[in-house]
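One protein chain omitted, others in place.
Naming follows writing order (A, B and C), and every chain is counted from residue 1.
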Amino acid sequence: MKRDFVKTICPYCGTGCGFILQVEDGKAIRTLPDRKHPVAKGTLCIKGWAAHEFIHHPDRLTRPLLKKNGEFQEISWEEAIDLAAKKLKEAAESYGPDAVAGLSSAKCTNEENYLFQKLIRAGFKTNNVDHCARLCHGPTAAAMAQALGSGAMTNSISDFTGAECIIIFGSNAAETHPIIMGEIYKAKDHGATLIVVDPRRTEVAANADIHLQINSGTDIPLINGMMRYILDQGLEARDFINERTEAFDALDAYLSGWSVEEASDESGIAAEEIARVSEIYSRAQEASIVFCMGITQHACGTANVFAICNLAMLCGHVGKPHSGICPLRGQNNVQGACDLGALPNVYPGYQTVADANILRKFEDAWGRELSPTPGMTVTEIIGSAGKKIRALYIMAENPVLSDPNQSHVIDSLHKLDFLIVQDIFLTETAKLADLVLPGACYAEKTGTFTNTERRIQLLRKAVEPPGDARDDFTILCMMGKALGLDYPYADPGEVMDEVASLTPIMGGVHFDRLGSAGLQWPCPEDTHPGTRFLHEGRFSRGKGLFVVPGYTPPKEMPDETYPYTLITGRMFSHYHTGTMTRRSHFLHREVDKPFVEISPADAHSLGIRDGDAIRVSTRRGSISTNAKITSRVRKGSIFAPFHFREAPANALTIEELDPISKIPEFKACAARMEKE
Amino acid sequence: MSLVEDARLKAKNALEEGLVDGVLALARVEDEPYPYVFEDAAETGMLELEPKWLLAKLAMNILRSSRQDYRLGIICRGCDERALNELSKRNQFDPARLHVIGLACSAEQARICLCTKPYPASIALGEKSEGFDPREDERARMFLSDDPGTRMQHWAAELSRCIKCYGCRNSCPICVCEPCKLEDDLWVRRGEIPADMVSYHLIRAFHLSDTCVACGGCTDACPVNIPLMLLQVAMRETLANNYGYEAGTDLERLSPVLSDLTIEPCPPLMEPGWLDSLKVNHET
Amino acid sequence: MTQEILLSDHAESTRHNAAPKVVVFACKWCALIGADAAGKNKVQLPVNFRVIPVECASRVEADAVIRAFSSGIDGVAVMGCHLGGCRYNNANHRAAKRLELLRPLLDTVGIDSRRLFTSFGTAHEHHQFADVIGEFYRRLQDLPPVQAWSRSNMNDYRRGDT
Partner (left out) sequence: MEDNKQTRCFLCECYGEISDVVDLESIRKGLEHHPRIVSCEKVKSLCLEENIDELAKRIPLSPESRVLLGACSFLARGDAIITGLQKRGIDPKHIELVDLREGCAWIHRDDPASATKKAGDLINMGIAALVQRNYSEDLTIEPKQEVLVIGAGPAGISAAASLVKLGITVHLLDRAKTPGGLLNLIKKIAPETDGTPQHVEAFLYTVGNSPLVRYYPGSRISAVRGSAGDFTVEFTSGSDVKSINVGAVIIATGARVNLPGSLYRYKELKGVITGIELERSFKGPGMKVTSAVFIQCVGVRDADRPYCSAICCPVSLKQAIQLLEENPDAEVTILHRDIMCPGSVLEDYYRKAMEAGVRFVRYDQDTPPGILGAEQVEEIRVYDVITGRERRIDAELVVLSSPLIPHDDAARVAELFDLNRDIHGFYEVRSLMHPLETTKDGVLVCGSARWPVLARTAILQGEAAAMKAFALLNTDQLTATQISQFKERKFSLALVDRQACTGCGNCVAICPYDACSLEADQGAYKSTVSQMRCTGCGSCVSVCPNGSIQLPEQNALLIGEMLKAAFS
């Protein structure tokens, strides 16, 4: 009996919990909590405990597959790689470099993301590389980079304890970031006032000191109302504003057009409540703001994040302990994918593609000419598939289920000349591919993930990939060599060394320095211990920039034919498109059927009883699902998780994009319901 | 010789004398603690004793998945030893295949775990130190206070934070059922958090009423740090007072709740004329 | 059954619990006979109790009692035979011990264990059954309604007991 215990990092959410895989005879049979892990501290959420269950699932892809007249046939790795390289080069040669695009993945390691964007950029002289951050914290990266100089979470998870006030905007952390919720509860036990702003009465809201049950998508009016009140009462951090920020007057002028009453009408929160919350937040010595998809997944997602930055800077709650602006990243390595340049407009370390000497630096390093013009985002790539984009290489992503307006996505992908999908299961997206490459899951590779608090942590390989599957690092090296690129790496450690050499904020990051606690970037030199919180003394961009948030209510408001507001999102026992969680026996047993949450009042008016089969439809499409009556949602709004392929919530969502970050408005559209 | 060296020596001897085929304990690899099965005497240099890491359930699983005659040594604390006794009483593994090297905990550790008996029956490592009464702990006192109103308020507030991660059940050494009743929609509504305070937490707590060895595994595993072990304190005290029974201390004696009143009487029921709980005046 | 219960938003009533909901697990060989006799003698009893017949008090799982409390039932009565007179060879002894051990757990979380009424041999006759049900009711009425402690049961609306 070959027995081993391997420490690795959870493949699911952005909290980045560490745990131990118990491996017997090459099979991961059990997950054990790691009592010494800095974030998890010996605890795990329901998905963490089941993180070993999907690894050896029989559905795992084991050999490269090529589609011949509609049927997948197994082919060898050599054939697959050569064909992929040939097809991508063909598209670039016949339709120009920008005809090729790549979707990287927040599920893959930092090193794999780096190699992927290098492959697209150096291989085809185009910046058409993006990943699903576009669908979650795209607006956060865009807005915070512009306002503060860095798109990452300013403080750390363990930093909540000690804050006097914590405001949570649009985050059901108890279900999406359970271990971080533990830290927030610990802060509450140490005296923090917990304020929750959420249209749904989630568990977080129920346990908060104050719950503002806001109308969906009206966060900016609320924040403007708060800022208006703070300025009227003179509670703003005047000296912080003068010394450390700029362009406050523009905001001041804009705010003069707003009153607390107006904010109250628009947001549906009583004026006294706005006043009370503003008092608590501004008077606190140290206060932090936590936010998630409820803020970003709107047509005015970027503006929402600007509003939050304005509020934090107005009260000086940035750049000090127990404070800051804390976007909770959804995926295990979405922070890492952004850090490593899997974005159309930046190289690794948020170095913009448009900057000439940055461009030259990377051209020298990679030995290939690079394109200075920013590439297309996910939604644009899929939107122009078959037109501008001819060949697409998707690594470990499932846009068919995760992108809005599913029917549109499927039609576009069909129009492509050549689609390569690299994943561990034959997902809905992989089924449409011409070439499928079997990748490896988190337990079958070495590398690093970066969690939401910028902590880069080491994964250790526990088991071998199934059949002939290869880990993504190896596949990308093969692809790189096939494209004639310089991929001399023996192991992911060397990739990270190359990244360190090219990226100032990760200058000191090397595998041997990561140990058990990892390193929180920025970490410029080899001796730097990592940074607990950002913007101490000065903002990354110098002075904090106030930006006037352009408020637009949800694009599709409810009307007679579609009387309900549909909110989509995650629930605790499944993850994103369910590729892994629905193949985990323990998680599947917890929830195996799709559902839509309906308020008792709405259920009564439609004569729907708990568990009844119902049909939910919008202008984009309709799904049949089951009713779950709960007082979590308010009268007039319903909530649908997007984990269930048999009732894809994204067949309903609207394709309205945020102008700046191009994020779709997942959190609000109009829908109607009937008994099936 | 320090405690750790003593432990390493004992593990090494046990392996070299062929007393056991492997020793389960903590190992320090690249300055990180791992649970590890030492099968080669030379490796015992890496053996480690800190931090407190419950190994009982892992030992059981290892015995189950190894060959029939595989004998396992384990360096474990009092709570693990008691948990292993309860598991062997429940026929989960053959105790003859287990060789326990008992490690006594320090008073500080007892203070952290709120442990009343921080030492195994046979102490091979460390000295016996004072147990700690959970009611002494300031936070625990709120959950065990005499006034039911305070208790209710704290438990209701704390348990409504539950994210139903099943960590309390997964880390409890005694919980071995597969499937478990808590996942049956009949008892606890599935797919919802917070887990129903009464039916999830009290059913789980009552299933351990006569088997809980107060190892603190549930409290340690709770991401929203609910002091779950405190649910067991009152029941363990009742068992001690009524029957002089403590889980995990006697390999032969089964839970007194399973036997006849004529064999193991229950004092409150034995008062002359006790026929129903209404007659008992709860106001006193 | 209509949905009004779900809709009506009970204010946090501090008034005494006028009509506590009681579930009675009655052993077929004694308590059920007492209940039947109470019927024959037309003894007027409070309405809000429901009888679930069981073969022996030892069939009543502590989990079922806990499940009853979790679905908002105010009082659970487990009525079995005299501790010497169980026809299943002292099976009721184990029931008595087990429910005695459940009391400290209920008290710990603030569910007053007087809500669990256990009777072994005091419900054989019709007057006995009527007395104990009546007395149990009076005691329940003095206790605050069950909803007071289950703040965390926000998912309870569907069980018709908002």
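As a convention for this text, a residue touches a chain if its C-beta (ideal position, glycine included) is under 8 Å from a C-beta of that chain, and two chains touch if they have at least 3 such contacts.
Computed from a prediction, not measured in an experiment: that's the story for all the values here.
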* **Chains shown that the absent chain touches, full complex** => B, C
* Asked: For the chain left off this view, which of B:E17, B:D146 or B:E178 is in contact with it?
  -> B:E178
* Looking beyond the chains shown, say which of C:A91, C:L105, C:A123 or C:L140 touches the absent one. => C:A91
* Residue of B:N242, B:S255 or B:S277 in touch with the missing chain, whole complex considered -> B:S255
* Asked: Can you name the residues of chain C that touch the chain not displayed here?
  -> 1, 21, 23, 28, 33, 35-36, 38-40, 42-45, 47-48, 50-52, 54-56, 58-64, 67-68, 71-73, 87-91, 94-95, 98, 159-161
* In the full complex, which bits of chain B touch the chain not displayed? Write them out. => 64, 68, 89-92, 176-181, 184, 186-187, 207, 254-255, 257-259, 262
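The rule is short, and it goes like this: only the chains that are shown with their structure count from here on.
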* **chain B-chain C separation of Cα centroids, rounded to whole Å** => 32
* To do: Averaged over CA atoms, how far is the centre of chain A from the centre of chain C? Could you give it in whole Å?
  => 50
* To do: Any chance you could list the residues of chain C touching two or more other chains?
  => 151-152, 154-155
* Asked: Got the chain A residues that touch at least 2 other chains?
  -> 203, 206
* Residues of chain B defined as touching chain C within the complex -> 143-144, 148-149, 151-153, 155-157, 159-160, 162, 181, 186-187, 189, 192, 194, 196-199, 201-203, 205-207, 209-210, 230-231, 233-235, 237-239, 242, 256-262, 266, 268-269, 275-279, 282
* Spell out the part of chain A that touches chain B in their complex, as residue ranges. => 1, 3, 5, 7, 20, 22, 24, 29-30, 32-33, 35-36, 42-46, 48-49, 174-175, 178-179, 181-182, 185-186, 203, 206-207, 515-516, 571-573, 589-591, 595
* **Residue numbers on chain B that touch chain A, as the complex places them** => 30-37, 51-53, 58, 61-62, 65-67, 70, 157, 160-161, 163-167, 170-171, 179, 183, 190-191, 193-194, 220-225
